[in-house]
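The complex is shown incomplete by one protein chain, all other protein chains being positioned as in the whole.
Moving on, here comes chain A:
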Amino acid sequence: QLDRGCALHTAARDGLSSVSSQDGPAERPRAIFHTSESDPAKHTEQHEGRLYNIPLEEVKAVFPHGLPHRFQQQIQTFNEARVMVRKPALELLAYLKGSNLAHPAVRYLIYGERGTGKTMTLCHVVHYCSRQGWLVLHIPDAHLWVKNCKELLQSSYKKNRLDQPLQASVWLKNFKTSNERFLQEIKTQKKYMWGKRESTEEGRPLSEVVEQGLARVRSASDAVGVVLRELKLQSHRGSFRLLVAVDGVNALWGRTTLRKEDKSPVSPEELTLVHNLRKMVRNDWSGGAIVTTLSQTGSLFKPSSAYTPQELLGKEGFDALDPFVPIPVPNYSPREFESCYGYYLERRWLQHEKARSEDGKAELQFLSGSNPRQLDRLAGPL
């Protein structure tokens, strides 16, 4: 019944929002705002404003750590994952389909006001790429690496740098779940020493490096660095295509709330994870794309009304990311609002009697200002 699409990648089936299109009369009649097209590669303008379904096994495989918390609760409640197909995502997918992989990686920056759907657009693109068989390097929220870190270790590799074992090991575990088959195929090109006794020889599969990072938590950050370096060096060969998806990229160039033992503040360059990620986001490699999102919600020391790239990245970040393709994400258009409202009604989420009436709908539209996050929070108690 549903289009299975690419049979290789079982994990990366889910897409973010998808719009549904009415299929032929053989289909069980779902509402006009659903679509049964669950392959993001086939989403077009005609699917705009509709919601597509991601099978739950794919959700677990593709997004071990990418989805926003409220969306995960929604998946749990409705027993299905439906994402809306919107214009910015379609634009990005068109660029990715037409991109030339021999050229250096193009950087896309998704920006917009608070709660307009930047993270969900990113997840849509990640779903598309994993369906197409790309290797997805998804960092769910870079802000988690620059704040609230309980353990900071002195890096054994370079003197001034600080390691974050907990965050690195969590990320490695999730990376392993989403990209199992690639880790067996890609081989290391250099010998790496983990401390005095352990080492990984040249030509061993990358999964050994990941196992090493998970087993020895002290060297997890260095394992992450090795993985990133290997992927960058080997992506131009063409055996796999690499997508670097970073949510909250403005964390890499801001300030941190972490302090060293002598209470002096830590700047982001001194963290191994941030340093390696900055090298990854530079466009000196080819064979893939870099899709990033700005985020004010988790950012540190930035005013809450800031949403443009210039304000959130600062001078240093903007210069580092400089030739990028900006993709603005607006609030819901009237059609998208209708679609979201209809979906909530159909799933029995809007329970208040007055919510079904025209007055209730007009009130919801006015109070939320067509902002997706506000609509979600308002529809909660209703």
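Simple rule for what comes next: a contact is a pair of C-beta atoms (placed from the backbone, for glycine too) under 8 Å apart; a residue touches a chain by one contact, two chains touch by 3 or more; residues count from 1.
The rule we apply is simple: contacts and distances are computed from a predicted model.
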| item | value |
| --- | --- |
| Undisplayed chain, where the name is taken from the UniProt record, one of "AP-1 complex subunit gamma", "Small ribosomal subunit protein uS7m", "Ribitol-5-phosphate transferase" or "Sorting nexin-6" | "Small ribosomal subunit protein uS7m" |
| Among A:Gly98, A:Pro303, A:Pro323 or A:Pro381, residue touching the chain not depicted | A:Pro381 |
| Chain not shown: contacting residue from A:Gln46, A:Gln73 or A:Ser239 | A:Gln73 |
| Omitted-chain contact residue, chosen from A:Glu45, A:Glu185, A:Glu198 or A:Asp359 | A:Asp359 |
| Sites on chain A contacted by the missing partner chain, in the whole complex | 73, 76-79, 347-349, 351-355, 357, 359-360, 363, 380-382 |
